[in-house]
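Notes to accompany the following structure.
Omission of a single protein chain aside, the complex is shown with its protein chains in their original locations.
Order as written gives the chain letters A and B; numbering starts at 1 within each chain.
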Amino acid sequence: MKRIYIKEEYCMGCRLCEIHCLVAHSKSKKIIKAYKEEFPRALPRLIVEQKGPFSFALQCRHCEDAPCIKACLTGAMHREKKTGIVSCNQDKCIGCWMCIMVCPFGVILRDIKEKKVATKCDLCPDEDIPVCVAKCPNEALVYEEK
Amino acid sequence: MKLSFLYPEFQVIRDESKCIQCEVCVRQCAFGVHTYDKDEKKVTSDNLKCVGCHRCATLCPTQALIISRYPQDFRENYNWRKDVIRDIFKQSESGGVLLTSMGCDKEYPIYWDKLLLDASQVTNPSIDPLREPMELRTYLGNKPEKLEFSVKNNSQATVNYKLLTKLSPQLELETPIMFSAMSYGSISYNVCLALAQAAKILGIYYNTGEGGLHKDLYKFGKNTIVQVASGRFGVHSDYLNVAAAIEIKIGQGAKPGIGGHLPGEKVSKEISETRMIPEGTDAISPAPHHDIYSIEDLSQLIFALKEATCYTKPIIVKIAAVHNSASIASGMVRAGADIIALDGVRGGTGAAPTRIRDNVGIPIELALASVDERLRKEGIRHRASIVIAGGIRNSADVVKAIALGADAVYIATSALIACGCHLCQKCYTGKCNWGIATQDPYLMKRINPDIATERLVNLIHAWSLEIKEMLGGMGINAIESLRGNRLRLRGIGLTDTELKLLGVKPAGESL
Partner (left out) sequence: MKRNNKGKLVPNFTEKYVIIGNSVAAISAIESIRERDKISLLTVVSKEPYFAYSRPLISYYLEGKVKPEKMYYRDKQFYQENNVELILGQEVVKILPEEKNIILSNKKKINYTKLLIACGGKPIVPQIKGVDKENVFTFTTWDEIKHLENVIKKKKEVVVIGAGMIGLKAAESLTNAGLKVTIIELADRVLSTVLDKKSASILHQHLKENKVELITENTVEEITGKGMMVDGVILKNGKRVKTDIVVIAIGIIPNLDLVKSAGIKTNKGILVNEFMQTNIENIYAAGDVTETWDFLYKQNRPIPIWPLAYEQGKIAGTNMAGEKISYHGGLSLNSIEVFNLPLITAGITTVEKDTYEILVKFQPERKMYKKIIIENGKIIGSILINNIERAGIITGLIKDQLDVSNFKNEILEDTFGYIYVPKEYRSKEIMPLEV
């Protein structure tokens, strides 16, 4: 299954990945509308970690043996059979944050603006390649099968 | 001094309807032009700090930024131009030498733009480069006077030829373009790596400049020309032996008569290891080589290097194009140089005093023509190849250079522009926003060597295709046939003297 991998030495911390992830998950999918006209603003699903000159964009690893699926109280966190993507069914999620408690990468986020649900990278199922990978100006993210 | 007379050179025009306050520009500008105002919840820009590098405008996800000249107008004055006044303001504040980077930007004539190429019609039909083979391969080095063969008739009535003449070492180029000297220190490691990788893929060479050779780049040795400059930075026997050729740098087109200059801010731990100097110290090369005070001394150094490498590598001698270039070149060839490199006034640099860069040296077109002419007249043209440098901007410049007599060209500014340089001329600050002319760990990451390599390969590949097109148009299928063939050039808008110096006929005059 193809996953997003980082090339830490090329990340320059510009956060364009964060912007495009937000736009891809917004209602209008248009950058100016998503930022200026949508309230609440959509949530980007990746976290840009930064420490001095080092940085990288971290998102859900879609682990083979995902701890979040084991910890989920409602069965909302599950693995899609066809694609292998770990996905949160936001209709079932009740925002108990057990997944946040066990994810060793800390990539699950709380979306508390409307309902209270857990949200995370979904590998952009509607696109050919995830938007963060496509838009990184320095090719610091790759989408590959390992 | 409380009042500065300096006003902004550029202004940042932000389209507020498009700006989404994403702060990418804030993060990306090393000069600190943009800041996010928490109270106003807006990104604001300080025009005074803008150097016009376009980093912010290029990365802005909504193209909300335009960088334009700051329209501070003086009363029109042909003599006291804006830039002249500005330089005086600067020097009255600092009391120092004005520094700048990249090549001379003043309005001297560009002879490439005043030369026109021929094309074949009717009598000598043109060749289609997509359908017929075109030879761009070039060999640089000492060529023999004549070739002697032994001819042996053997029993089966066939003839065996054997070459008796011993050939000097040659550099083999797939296309007559090489990457010119850019020292590790003036540019970042990732760019050096990209140049090395591109040279290997393209089958050409890149030049280490006077910064020494980083140990991780030794594996590209077969495509490397190492430089021995007046500071002798990083020169040791492994350095000399791993390379394909050695270049003695006497002078450089951007700053003839003075040595290289790397400001202390750019001497990091890695640089200090490669150059073999203490960290944080300015790396200033002396103006002359302190062991070269005559042509005989140069000959001694050339042969010392040949001995050190067992005569297996061609030795290049690089000089700046100055008034006496032809005589110096003649002396260099007789001193034993295998290749002459000429660097014209438009040549780029990481740091140079502004006055030297803009006022010292001559255009490479004139220098090339006079050196080629002199060496042919003296009958020694075959003893050394000529490589020229100094503001080669496109494939047409390359073709014209070869027609004027060059064997190959060196490009540097073009290569850096391919990697992202926007010629803001602030390399000497060490804050290159494109990650090219910097040693700052935050900024160096901005060059991904794989992307840069791809860009360089694309550029040279594109130029090679265009050269083939132009050659084909002239009915030539091998670059060797164009070399020194000034009859295929015509001058336009040139004076009689210039035409005579370049050795070309004016446009309109037939063969």
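The rule is short, and it goes like this: a residue touches a chain if its C-beta (ideal position, glycine included) is under 8 Å from a C-beta of that chain, and two chains touch if they have at least 3 such contacts.
Since this is a predicted model, take the numbers as computed values, not measurements.
Although one chain is omitted from the display, it touches the following shown chains in the full assembly: A. Contact with the undisplayed chain is limited, among A:Ser55, A:Ser87, A:Thr119 or A:Asn138, to A:Ser55.
If you put the hidden chain back, the residue from A:Glu114, A:Asp128 or A:Glu144 that touches it is A:Glu144.
Of the listed positions A:Ile32, A:Val102 or A:Ile129, the one in contact with the omitted chain in the full complex is A:Val102. Residue-level contact of chain A with the missing chain is found at 3, 5-8, 47, 49-51, 54-56, 58, 61-65, 67, 70-71, 73-75, 91-92, 94-106, 108-110, 116, 142, 144, 146.
As a convention for this text, only the chains that are shown with their structure count from here on.
A straight line joining the Cα centres of chain A and chain B is 45 Å long. Partner chain B is touched in their complex by these residues of chain A: 7, 9-16, 19-20, 31-32, 35-36, 52-53, 137-140.
Here chain B touches chain A in the complex through residues 17-18, 20-24, 27-28, 59, 61-62, 435, 441-442, 445-446, 448, 450-451, going by the rule given at the top.
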